[in-house]
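Let me give you the structure first, and then I'll get to my questions.
Every protein chain except one is present and positioned as in the full complex.
And then chain A:
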């Protein structure tokens, strides 16, 4: 899997490091044509794929997420259409049976949470830029990193295979509560489909673990000289905290998955209570507790939300500062709140369980910790607003998506303190109100930060810029359709509509009355999904024909945009020759967001710039 270091231009000491970053993508393409011998050509063709080069791995993660998000979106459209036109045979799918609907819910949630919202912002972008942002030459554990990617890809294939097995995909939702998930007879898809789900997530857990280990080691050990913790870009802070959360929470999920697997195949009863009667047979051999799964799952599941959204916060902070041409308002507090959100995120899991049968006193405790997490979140929003307030905004596409992130984060975040109140949650739990809440704050805000990142770092991947006109069109349609799809769900939830219902007609008037509202939501969802075709078109067009990017197209201060490709491994100060280039990527001389200070007519100073003084 690892490549031969002797022919790898990235690490070859004889290759001139002073190569314009913009040409990097082009070199990657051209690499395979230099040789005329067939085996070597094959090797060269495969090299970019089975590489330990962190940026390529980053791109591979992003491509994987793109595949997963496309699949997850199609599944959600089938659900949306079936919900409001239950009689309609969906094209390429046919009539949707109730179990099909639940299988769609399960696979949609699993794909989106794990393979899109965890993979793209954490693994994808971190691999793309972390070493450069740290001034490091490479990842700490590059082989492990590559293994991690290929395991993630394997996990995705295993998951998708669940559609192809007899009885199809599992139907117990992405949370897979037992005994429904523990007993194969509990429903269609709960036999082999459920096993595949478990296998996929087990592999995903291990992969994320390895990936995070590498990220942590890199961030803690590979920082260049001068890159103190308080000079880290906020993106790095968020990846640091998210990686820590992965280590802590995914290990608990892994344990839970193994226990569940053991319940299913080895006759244990961790999660199956005594006398549990499914489809006419008593299934338990001991006396386990379904609530144990809920605790283990949500101990993972809640930090998972922060794993998904913290990187988005980091990206947004960086981009808002850049495109407002102002330093972050309150950098130390932003770093601190990132850590605080991570820590508090570990002790709020019980707010998913207020009505699960958990002791009501425990409900109180979790309500208080959950309310506490609103404080650092509010601090972040205030800092973003203060950063753009009074800035001269450059409304580029990545900036628009960052502003969209803040807007959606606020929209989804404000319902958080409502749901944190157990007495109110007792009504709203598992209704569309919750669906609206987490789709706005996690899914939509998360996806907006991914878009912001892709538009922003596209030059690092391809040497080109994405088309701005198409980008803006994409942004505005997506923003309006996102609100159109998810905002009205609050009203369905307030009216009492539960999640996971495959159809509303033929039930009670309480739900049938909501059909017009749900039709509107489906309409918006179709527009939302269609608008992504603009993004795809832009992506394909820009890869081939996009405007060639200058070395630092956004006039950014962080080191991934440093004008030289200088990669000097852990040099001491004495080993540096300052005359080699004006900037040295491997020394950080200042804070990460020095914008708008106007020294010598420039309105930004790069972190590696030793000479310029702020006025």
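Keep this in mind: a residue touches a chain if its C-beta (ideal position, glycine included) is under 8 Å from a C-beta of that chain, and two chains touch if they have at least 3 such contacts; residues count from 1.
Here, contacts and distances are computed from a predicted model.
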Taking the list "Cytochrome c oxidase polypeptide II", "Acetolactate synthase", "Branched-chain amino acid transporter" or "Multiple sugar transport system permease protein", the UniProt entry for the undisplayed chain gives the protein name "Cytochrome c oxidase polypeptide II"
Specify the residue from the set A:133, A:214 or A:503 that touches the hidden chain.
-> A:503
Of A:144, A:165 or A:410, the residue touching the omitted chain is A:410
Where A:66, A:79 or A:102 are the choices, the one touching the absent chain is A:102
Which of A:202, A:262 or A:421 touches the missing chain? It is A:421
Contact partner of the left-out chain, one of A:88, A:385 or A:537 = A:385
Hey, which chain A residues sit against the chain that's not shown?
-> 97-99, 101-102, 105, 171-173, 177-180, 183, 186-188, 273-280, 282, 287-291, 324-327, 329-330, 333, 355-357, 360-361, 363-364, 367-368, 371-372, 374-375, 378-379, 381-383, 385-386, 388-393, 395, 403, 406-407, 410-411, 414-415, 417-418, 420-424, 426-427, 429-431, 494-496, 498-503, 507-508, 510-511, 596
